[in-house]
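A protein chain is absent from this complex, but the other protein chains hold their places.
Note that the chains take the letters A, B, C and D in the order they are written out, and that residue 1 is the start of every chain.
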Amino acid sequence: MQTIIENLQKHFQVVSYHQQRENLGFLIASKEVAVGLITHLRDYEGFAHLVLLTAVDWIEDEHFQLTYLLHHPEKKVDLGVRVMISRENAEMYSIHHLWEQARTYQRELREMFGINFPGSPDVDKPFILEGWEEIPPYRRDFDTKEYSEKTYFPRPGRETHDPAEYMKKKLYPNE
Amino acid sequence: MTKLNDILSPFTAWKHVVREPVTIKDPLNREAADRYRGFHKNDISECIGCGTCESICQNAAIDLVPVDGVETKDGDSGLRPRVDYGRCCWCGLCVDVCTTNSLSLSNEYTWVDEDPDNFRFVPGAENKSWDNREKGYKKPGNGYELYSPVRESMEELEPEQRDQSFIEIVQGYSKEQAEKEADRCVECGICVATCPAHMGIPEYIKAIRNDDLNEGLRVLYDTNPLPEICGRICTHKCETVCSVGHHGDPLSIRWLKRYIADQNPAEEYKKILNTETLQPTGKKVAIIGSGPSGLSAAHYLALMGYQCTIYEKLPAAGGMMRFGIPEYRLPYDQLDKDINYILSLGVEIKYNMTIGKDITLEELNKQYDAVFSGTGLHMGRSTRVPGTDHPEVYQAVDLLRDIVLGNEVPVKEKIVVIGGGNVAMDITRSLARLQKQKFGKVDMLTTSLESEDIMPADREEVIEAREENAVIDPGWGPVEIETEGDKVKGLHVVKCLSVFDENRRFAPKFDEEQKKFFPADMVVESIGQGMDLSYLSEEFKEQLKMDPRGRILVNDDFQTSVDWLFAGGDMIQGPDVIHGIANGHKAAMGIDKYLSDK
Amino acid sequence: MGKEYIEKRTVISPEGNPIEVDPLKDYFCDAAPKSCKSASGIIEKFANWARSESLWVLGFGTGCGAIEMRPLMTPRFDAYRFGIQWRPTPRQASVFVISGYLSVKTLKRVVRSYEQMQNPKFVVALGSCTINGGMYWDSYNTINRLDHYMPVDVYIAGCMPRPEALLAGFDKLKHIIREGRGEGANKYAENFDWYKGNQKKIIKDWDMPDYNW
Amino acid sequence: MGTIVTKILYALLTLFIVTNYGLILSGVVRKIGARVGRRHGIRFYQPYIDLIKNYTFRTRITHGIMYYIGPVFRLTGGIGLLLFLPVIYGSPVFDNFSFAGDLTFVLYFQFFGVLGMALGAGESGHPYSALGVSRGLAQTTAMELPLTLGVLALAVQYHTLNIHEIVAAQQGSILHWTLFTNPLAAIAMMLSFLAMMGRSPFDVVLAPQEIPIGPPTEYHSALLGVLQLNRAIFPAAKLILFMNLLFGGATNWGELVIKTFFIYMWSVFVGIAYPRFRVDQSVRWYFGIPLLIGVAAILVVKYF
C-alpha cells in the first residue's frame, strides 16, 4: 500500500493520505487531477475494480465529497479517492469510459445529490425517482420526515408524553 | 450416452410422488420458536414508564400514555408504553434496552384485523391472548447489554489512609470516568421529580457526555446554587429511583454533579453563568442563617436583583454543612467555593449575629422588605433514658460543631454512639479519627434502634465506617446509661424487634429478654435534632401559626402566616441539604412574588 | 424514449383536417367505475361462498412481503389446499396482496393493477408499512397508509407477517367475503373522487388515464 | 326426426359427463403433480369453485366483438371435437355423431381452438397475447405434422377414416391395439400429444414466467370461465381421441377412466420432469425425431 502511494506521489499531487486499515486507504485528490489519477490507478497500478462511487454532503463546508473506491484484485487492497467539489453547481468529470457501471452510479448521483456528470450517457434520465419535484433527496438540507408528514397522511390518534414533563404536571405542577 | 441420461434422469423426480407431503397440517395453530420475536408483553407492575423503549424505537412506534390504575409517584411516571403495530418492526430493541426488564416479546404472531386503527395497544394493560405465554424473546444474557449496568468505580482513599485525618475520602471522577458514567444515563428523567430541587439531571449528564461542562454548570445553577456541596453530601434521592438502577447500579448522579462543579474554576463562574452584571431592584431582604436554604434563597434573590443580607450566629457561613458534616466528606475549601460565589453576587453576610440577642426580628422587618429564616435544626435530641444528663454523655451536633470550631473535643478510649442516621455515622467516624490520632487505635461502637436493613444512614457510610474499624451493631434500644460518679460505665440495651407499627408510626417494640451491655467511657447521642426557636419573641410566636408538632406552618411559597416572614430549610422540611436548597429557591421566588405584588 | 408516446399527437383526418388525438383516450374507457349491485339472497350467498373458496392472488410482489409468498405456494404451507392460487395477470385475480411498503412509483402501478381487476376484488395488506408507514414512516418515497389510496379488506400485522399469519389473514378474508362484506370494489367506485384525489396528490407524474379497466 | 332428437340429447349427456370428468381429472392431476412437490395441492373439486367464481364476477370489460367470439370459438372447438368422437365403443348412447371420415374432421377441430384464441387474443391488444398466439400457432403447426403423419399411418393401416371403425379394429385383445400393431405411429402421436396438452416442455404458449400468461392474459370473468370450461372439455376430448386411436377405445366408463387417466399422466409425467423449450426449440424438435418417426410409420404401414 505504502509503495503504491509513494509511486503515486511521483506523478500526482496527493493532498493527504490516510490509512484506515491494512488494506484500505483514502486519499484526497483535486477535482482536476482526479480522473487522471483514477485512470492511472486503473491502468498502471492495477486497481481494476470500481467498488463504488458515492457522494457525501458536507453541507457545513459547502462541498460534496465524491468517493471513488477502487479495488486491486491481485493485491487485495482498496484505495478510496476522495474528491471535493463545490456544492454550488456541483459538477464532476465523468468516468463512464473507464467503467461501464460508472454510468449507473453517475445517474444515481445526478438524481439523488444533483451532481452533474456532463457526457455520461443517460445521466439526466430519471433513475429511481419518478416525478420528483423537490431538491435532490440525499442532500442534507432535504428533510425527509417533514416531507413525509406533509405528504403521506400519518395515521392520526398518536400522542405521547415525556416522563419528566408528565411527572411534573402530575406531582409538582406549581413549581 | 450422457444424452440419454439427461433425458431419463429428470424422471427420478417422480419418486417423491409416493412420499408423505411435508406440509404443516394445521398452520394456523403452529407455535413459533422459543425465542421468536412476536407481540409485546409488559409486566405493568414492574414497568416504571421511563420511556427508554420509546427513545430507542427507530420507528416511533411507541408512545407513553397514562394508564388507568397506574399512579404517578416517585420513580414511576405513571405512563406505560403503547405500541403501534402500524410502525413496529419487531426488532426487540425496546426489550433489550428496557431498564426494568418488564418488557418482553411473546412468540405469538397472528393478528388480523379489518380496522387499521385497532393495531395499537398498551401491552399489559389491555388483555391479549398472548399475555400468559411463557415463550418469546427476552433480553439475552451472556454479557449482552446495550448500556453498562455497572457503575464506574470511584477512587477513594484506603481505610488505612483515611482513618487518621480529615482529608476528603472520595477523589472525584476523572474526565474519562465521568464521561463513561454519564454515558450510562438513559435520559428518562424519572429522577427529576424525586429530586427535591427538581434539578435538570438528564441535561447536565448530557452536558458531561458532550464535554460541555460550562453548560452543565448552567444547568446546575438553574436549580441548585451549591453544586460542590451537593455533589459531595447530597442524600441523592434521585439515585434511588434511577431507572438504570433497577437492574444494575444506579447512575452516580451525585458524583457527576460534583465532577461538573469541580471542573469549573471558581473564578470563571460569573462568566459562565453570565452573572457579571445584575439588575438591582433596590429592595432588600434579610436572611437568617447561612445554611443551605439561606444561601439558596440569597443566591436566587441576588440574581433577581435583591440586596440580601445574611445574619449568621456562628463565625463562619454554611450552617450544618460546615458545622454538622465532617471535613472528610465535605472539605471547607469546596464549601467556600460555593459560598464565595454566592457572596460575590453582592450578598452581604454578618457573622456572629444572633437574632433576638444582637438584633430582633422586628428590627429586621423594619430595615428590610422581607425576611427569610432558615435556622435549621441545631439542637440535639436526647433519648431521655436514665443517665443521659451525665456530663460524659454528649450530643453529636455539639461535638461536630466543636470539631469544626477547633474547640477542644473530649475523646475517650471507648465510645458508644446511639443513633443510626448519617449524623451518627459522621460523629462515629469523626471520633474514630480523633481516637486514632490520640490513642493510635479505634474503639467505637455505634448502635441504633433500627436494624441494619432499615437504618436511615447511607449504605456506603455504614460500610466505610466499618472499614475504619468502627463497630456498628444496630437493632438495639437503649435502656439505661450506667454511670459511676463522673464516669460513664456503659450502655444497657435490649433487642428492638420493630420500629414502626403498621401505620408507619414510630412505636418501637422490644424483646426485654435479649439484653446487652456496651461498656464505654463516653456516650454520644445522635438520634435526631430539633429546632431552636428561641430567637423568636413570645408575642411573635403567638402570631405565627404552628402545626401540632411545633413546626412553623408555611404555604406553597414558604411564606409564614406573618406575610413578610418566609421560612425554609430543615426546620420546615428535611433534614437534608437538597430540601433546604429547594426551599430556599422556592422561598426566593415567593419573596419575589410577594415583593413584586406589594 | 421519454414520454412522447403518451403525449397528444396530431393526425390528419381523411378530409385533410388535423385532429389532436390523446393516445391515452385511444385505448381506455372513459367512464368512472360504477358500484355494482349484488345479487339477491341465496344466489349472492352461493356466489360469495365460491369467491371465498377460490381466492386468486395477483402475483405482484410490491414490497418485502413478496418473500413470504414463495413459502406459501410451496410444500411447507401449501396455500393451494385452501383455495388460494396465484395468477400472473390482474385481469384474472380477485385478491391483491399488498406485500408491505409502497413507494410512490410502485403505488402508481398498484393503482393501475387494482383498477384492472374485476369487481368483486379484495385487498389484503401485509405488515406495519401498510397500516401506518412502518419502518419507513419518515421516508420521502413510501406511503404511510394504504387505505387512503384503495379500500383494504384485511390487515395482517407483522414485519414481515409469517406465512401462518398470512393464512390466518386469508381465513379472515374468507369470512368477510362469506358475510358479504367484501365490497371494496364498490367502495372504491362510490368514493372514486376521493381516492383519485389522494392518489393524484402524491403521484406527481400522472401519465396514465384516470380510468383504466 | 325422433332419432336425431334423442341423438342430440344423448350427445348432451355425453358432454355433461365428459365435462365433469374433465374438471375432476384436471383437479386430480394437479394434486398428483403437487405430490411430487411434496405437498397436498388443491382440493380435487377446486376447478368447480374456480369456474363458479369466474362466472360470478360482476364486471367485465370488452376489447371488441372478436374478443367475445374467441373463447366461444375455442369452446366450439372443444365441444365439436368431442361430439364427433365415439366415447364408449358399442354404446348407442355415447357414440355421438361419429361418421365416416370423422377423423379428418377431428384433426381440423383440434386446430380450431388455437385459431379461436388467435382471433380473440389478437383483439385484446395485449402484446403478451399476441406473442403467445404466434408461439401457439407456430408450435401447433409443428406438432401437427407428426400427429397428422401418425393419423395418416393409421388411416392407411386400417383403411378407414372413421374412428368408430378404427376402434372396432382394435377390439379383441390388448395386442390388437394400435400401440402394438403400429408402434411408430403411436410414438409419433404420443409425442405430439405432449404439445397438445400444453405441458412442459411444450408450454411456452402460456409460460407464466415469460409472457404472463400468453393468449388469455386479458381474459377474465365469465369469458375466462368459458376458457376454463374448455380446458376441461378439450383435453378430455383429446384423451378420448387418443384412447380411441391408439389404445383400443373403451367399452364402458370404467375402462375409459382408466385409459384416459394414464394417457393424461403421460403428459404430466413428462411435464413435471422438464423445463420448457423455447418456441424455436420446440418447433425444431418436432421437425426432428417425431417427424422422422411419423414418416417411418407411414413407410412401415405402406411397405411392410
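As a convention for this text, a residue touches a chain if its C-beta (ideal position, glycine included) is under 8 Å from a C-beta of that chain, and two chains touch if they have at least 3 such contacts.
Definition applied: contacts and distances are computed from a predicted model.
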Hidden subunit of the complex - UniProt protein name among "Hydrogenase maturation factor", "Oxaloacetate decarboxylase, gamma chain", "NADH dehydrogenase subunit D" or "ABC transporter permease subunit": "NADH dehydrogenase subunit D"
Among the chains presented, those that the missing one touches: A, B, C, D
Selected from D:82, D:223 or D:272 as touching the chain missing from the view: D:272
Selected residue (touches chain absent from view) among C:60, C:155 or C:170: C:60
Absent chain, residues of subunit D that touch it: 36-39, 127-128, 130-131, 134-135, 200-201, 203-204, 207-212, 272-281
Subunit B residues touching the omitted chain (full complex): 3, 5-7, 9-10, 12-13, 15-16, 22, 32-37, 52, 55-58, 89-93, 96-97, 105, 137, 140, 142-148, 180, 183-187, 206, 209
In subunit A, positions touching the absent partner: 20-21, 23-24, 26, 48-52, 54, 56-57, 65, 67, 69, 73, 76, 78, 80, 98-101, 103-104, 121, 126-130, 137-138, 140, 142, 144-145
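Please note the rule applied: only the chains that are shown with their structure count from here on.
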Of B-C and A-B, pair with higher C-beta contact tally: B-C
Whole-Å separation of chain centres (CA-atom averages), subunit C against subunit D: 35
Centroid distance [mean C-alpha coordinates] between subunit D and subunit B, Å: 89
Residue list for subunit C, restricted to those that touch at least two other chains: 75, 78, 81, 131-133, 137-138, 145
Sites on subunit D at which at least two other chains make contact: 34, 37-40
Subunit D partner contacts - residues on subunit C that touch it in the complex: 27, 29, 33, 36, 38, 46-47, 50-51, 53-54, 56, 59, 74-75, 78, 80-81, 83, 85, 87-89, 91-92, 94, 118-120, 185, 213
List of subunit A residues in touch with subunit C within their complex: 128-134, 137, 142, 144-145, 147-149, 151-155
Contacting residues of subunit C [partner subunit B, same complex]: 75-78, 81, 125, 128, 130-135, 137-138, 145, 147, 152-159, 161-165, 167-169, 171-172, 176
